[in-house]
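Every protein chain but one is kept in place in this view of the complex.
Up next is chain A:
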């Protein structure tokens, strides 16, 4: 899944306008996706691209669109 496809997926499942979704967008503060919605989004995501739950255990991973995308791609964030 490319980053663009990932953004489209979040827009659809999270019911958020696509133009609001960028790499640095915070799920909670910018996209208004709370923790229960986040779980639902991850469940949908897991149905589409199965991943090990351990990947998303770290709270840092769930901060932004980019951090989640990188974690799922197996790429460490550039810190």
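Note that in this section contacts are C-beta pairs under 8 Å (C-beta built on N, C-alpha and C of every residue); 3 or more make two chains touch, one makes a residue touch a chain; residues count from 1.
One rule holds for everything that comes next: contacts and distances are computed from a predicted model.
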Per UniProt record, name of the chain withheld from view ["Serine aminopeptidase S33 family", "Cytochrome bc1 complex cytochrome c subunit", "1,2-phenylacetyl-CoA epoxidase subunit B" or "Multidrug ABC transporter ATP-binding protein"]: "Serine aminopeptidase S33 family"
For chain A, the residues touching the chain missing from this view: 35-36, 38-40, 42-43, 46-47, 52-54, 56-57, 62
